Each structure stands twice: as structure tokens, then as C-alpha cells.
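One structure below.
For this view, one protein chain was removed and the others were kept in their places.
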Amino acid sequence: MMGTLLDVENLWVKFPSRNGVFDAVRGVSFTLGRERLGIVGESGSGKSMTGRAILRLIRPPGIVEAAQISLDGVDLMKLSEKDMRAVRGQKISMVMQDPKFSLNPVMTIGDQIIEAYRLHNSATKAQAYKKSLEMLEAVSIRDPERVMRAYPHEMSGGMGQRIMIAMMLIPNPEILIADEPTSALDVSVQRQVLDIMDKLVKERGMGLIFISHDLNLVADFCDRVLIMYAGRIVEVCEADKLHEAQHPYTRGLLNSLPRLDMPRDRLAVLQRDPEWSVAPSVSARL
Amino acid sequence: MAETQTLRQWLLTDTPSSRRHAKLSAIYQGWLSFRSNTMAMIGLWILILLVLVAFAAPLIAPHDPFVQSLGNRLAPLGTEGHVLGTDSLGRDILSRLIYGARITLYIVALVALIAPVAGLLVGTVAGYVGGWTDTVLMRITDIFLAFPRLVLALAFVAALGAGIENAVLAISLTAWPPYARIARAETLTIRSSDYISAIKLQGAGPLRIITKHIWPLCISSLIVRVTLDMAGIILAAAGLGFLGLGAQPPSPEWGAMISEGRRFILDHWWVATMPGLAIFTVSLAFNLLGDGLRDVLDPKAGE
Partner (left out) sequence: MVGRPKCERPVVNMLEIDNLNVWFGKHRDRVDAVKGASFTVGQGESFGLVGESGSGKSTILRAITGLAPLWSGGMIVDGQPLDHRRKRAFFKTVQMVFQDPYASLHPRHSVDQVLGETLHLHGFSDIDARVVKLLDDVGLGQKFRFRYPHQLSGGQRQRVAIARALAPEPHLLLLDEPTSALDVSVQAEILNLLVDLRASRGLTYLMVSHDLSVVGHMCDRLAVMKDGEIVEVLAVDALRAMKASHPYSKHLLEASL
């Protein structure tokens, strides 16, 4: 791994409620290099909150606290909201689960990409159009001219997600945060979208944070994996060694999956140990 | 264990032990979230005060609201025995306002009973049954919606004759179409949801589905809408009263009081202003309450 892009230290996300403060993320620390870092966990494990907290996208009354979230030596926690806006998109981009909610339904896809491009670069309309076509080609969209004229509802889920990725890549960010980018897609399309993301990350030397609930997918796709439970990191491991993971939670998750090559009468049920949620978070800083 | 529990813990439990317990607990949690909204609480207190005043009118009113005293007419604010002054016939304005609260509550309660229920009925049936029923019911709704409310109410009162009951009827007849629209829109989203499909798979008929499954979900947004509309209803009633088509003299209806005071507004401003302030306060209270209720009842917000 060449150099550290992002260094997160002791990150907390708190939500005050009537019954006291709820900690969604509890003291998570990790670094991101030019690699594919997977964050896996079940719903409520705080994995999405971690991704959003990096971009300071937690809405009030939620509170983000961290010793530091430094990007190229700049602590994002100390930036003003205005400077933060420049970071979002320019340096760190985010792809969400469902493209339908991220695209403007009343603008053609072409207009949206061109607008996004011209927001970040000073270019004439013609230049922006040409660049947009290139971007769509880069995410393996055939017939990009037709897609440029289309509206989001005319696109399938896989197409929509590829368009979102294309838009996120326009400002040439250093880090891409993908929050369950393929969970809404069919398996065969999933593969294509992942391949595209993989190719772009490699070619551009970006850092990728890949948030997912799917252990096998992450094991397959990422370099390093953080396993989260109840707002903490319980285990960090190399992705290709995920199946040799030690923590009982990770083991339990792996065992509870039905497998075609290993038929069983009953699936192993995960026994949750209250210890897991009080044990301190494992640091994934290098 | 049950002994060591406080009532509050019992109400806030996540594991209710009986039907009644579950209901009470749900109500209490709604109350807690309502209580945290200060403005809504102010609205609620004003309305509680209004109800108390209306009930206890004979006890707290310093004078008979109908007794005239022509020697003491148009007395200014703070006159001995008449805190808010007297009107053109020498009647005590404060007493008239207190008795007027009864009329206002009467109008509000009747309209709140008639209009939303009619709207709910029309809207849910149109939304659930669909097809021709929907088209016919909604076009009728559109016709009602196309008229300005006060003009339509005027026409009704003119046809039915002036008087408070007819005013209520006229206001209700003009107030239901927006409720029907809301109820229909909600029904359309609820109709296609899985839990309606699920109850259909138990063989439930349309009547049961509409009354037991769709109504409970529509009612909360209607309640919110009604409280927010209350201000408008009070104003419409006052408007009819002002035009002489609502409550008839000598009844101390607030709108009619403004109408009477209008002639003296330049020299004796309080005669028209005091009932105006009363209308303003109660309307505001309903609006504040409605806002608070929306936070508690709207299933889309929160969670």
C-alpha cells in the first residue's frame, strides 16, 4: 500500500434520544490507502454511519466526534461547512444503494452529467458533452448518446448505478465511498458494476471504501475487510483470509450462510455474546 | 418485580403484557413526544382554557351577556365593572366573549364531526374501490372544490336560511372536499401495500379492509389537517356571523360582535377588536396544536 489517503481515529457517532444517548458508531479507527477496504456488518452495526460520518453527512441531532479524520493531512473535523462542501465530490465521492433516489427524475441523464462536470471544471457545453460521453463509455455503457437523452426512470437498476458511478468519478476524487452499491441489483449485473468499479479504482489509483452486508462479495472484491458489530470493529483481516477469520461473530456469520456446495439440514444460528458489544473496537490503522 | 416498577416504567415498556397495557403505553409515548413540543403545549393550554371558560360561563361571566344598559353604552376598557368595556347597547363585552366561547366551540365541534367524516367516507371509498366510483365521487369533490369556500357557504345559508345550525351545515358542506382528497391519496398508497394484500389473503372483504385497516391510518393525518383547518372554520363562521348570515342577534357570536362593532371602529376601537383578538387567539391555538399533533401522529415522520 502506497501511502495513507485517509486516517480516521476514534470516530464516534451519537444520537441523543429520550432514553439517553444512542451510540451508532463507537470509537472506530482505520486508515485507507490506495486499496479496496471493505466494511461488513449487519443492519445496525454502524457501517453506513461510518461512511456518512467521514463526509460529515450525519444530520442533526446526530453528532460526529473523532480525534481526527485526516485527508492528505487536513483534518476534516476542523473544516467549515463551506470547505467541507468542496471536499465532498471533489476529493471524496459517495455512491448510494439505490440510484433511483440519487438522480433527478425530471432532468435527462446527459444534462445531469454535463451539469456535474461543469460544476467542477470550467468547460464549454460542447466540451462537457464530449467528456460526459467518455465518462459513460468508461463505465461500459453502450450507446452513450442515447443514454444521454434518456430520463432516469428509463434506466434499469444496473444502468442507473453505472451512471451514478460515472457522475461520482467526474471530479476525479481520491476516495470513493460505496454504500451497498450493488445490493439492489441482480447477481449478474452486480458482477459488471463491481468490475467497473475495480477497473476505475485501479486505473486512477483511488482509495475505495466498500460498505456491504455481503461477506462473500467483500471477501471476493476487497483487499482488506473490517467487520463491524454494534458500532465497533470486532475484527480486521485480509480479504482473501476472511474465511479463516477468528472472531466468533465473523465465524458465526460465515456459518449461517446456506451454501450450494455444502448441503446441510439446518443452518448454524449465530449465538450473540453480550461481550462483543462492550469489547473495545479493534484498530485498523496501519 | 411488578411492585418495584414505577408507573412511568410500566408505561414505557417495550414488552406490554396485555391489550390495555399496550394501548396505554402507545398513548403515553405519543403524549411524551407531544409534550416536548412547547408551542403545541401552549396551543393545548389555550384550548383547555377555552373549554373551561365555555363550561363555566355562568359562573365566571361578571354580567348577563344579554342585559342592555343604554345609559352605559360604549364604555371604554377598564371601566368600573366592565374590564373590556361595553358595546353599542351597553352589554358587557367580556361576558359576551365568555358566552361566545360556547358558540365557537359548538361550531368547531359540529364541523369537526361532520366534515372529516364525510371526507373520510368519500375519499377512502373512492380510493379503494377505484374505477367509476372513484371518477364520479372525485368529480363531485372537484365541483365543490372549485367554489371559494365562503361564497359557497353564503349560497347554502341563503338557501337554507340564516342561523347558527345552517351556518355549521354550510361550512361543513364546503369543508369536506379537501379531506376527501387527502383520504383518497392516502388510500391509494395504503391500498397497494403488502399488509392490505396480506389481509385480503385472509378473505377479508372491502368493508372490513376500509374500516379496520385503512381508516386508522387515514384518521391521524385527517386529525392533523382538521386542527390546522379549525382556524379557517372559526374565521368562516365569524365571517358568516359578520355578514349577518350566521348566529343572529342578540347571540354573542364573535363574528357577529365584530360586525356590530364595525360601525364604531374609529371612535370605539375595542368593541370590534376584543372579539377579533379572541378569534385570533383560538385560531392560533388550533394551529399550534395541529403542528404538534402532526409530529406525533404522522406515521411518515420519525421512527
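Just so it is clear, A and B label the chains in written order, and each chain counts residues from 1 on its own.
Everything that follows uses one rule, which is that a residue touches a chain if its C-beta (ideal position, glycine included) is under 8 Å from a C-beta of that chain, and two chains touch if they have at least 3 such contacts.
Since this is a predicted model, take the numbers as computed values, not measurements.
Over the full complex, note down every shown chain the hidden chain is touching.
For the complete complex, the undisplayed chain touches A, B.
Can you say which of B:46, B:129, B:185 or B:199 touches the chain missing from this structure?
That would be B:199, which touches the missing chain.
Of the residues in chain A, which ones touch the absent chain?
So the residues of chain A touching the unseen chain are 42-43, 157, 186-188, 190-191, 213, 215, 252-253, 256-261, 263-270.
Quickly run down the residues of chain B that touch the omitted chain.
Within chain B, the residues that touch the unshown chain are 14-19, 21-22, 26, 193-195, 197-204, 212-213, 216-217, 299, 303.
As a working rule, only the chains that are shown with their structure count from here on.
How many angstrom lie between the centres of chain A and chain B, each centre taken as the mean Cα position?
Centre-to-centre distance between chain A and chain B: 49 Å.
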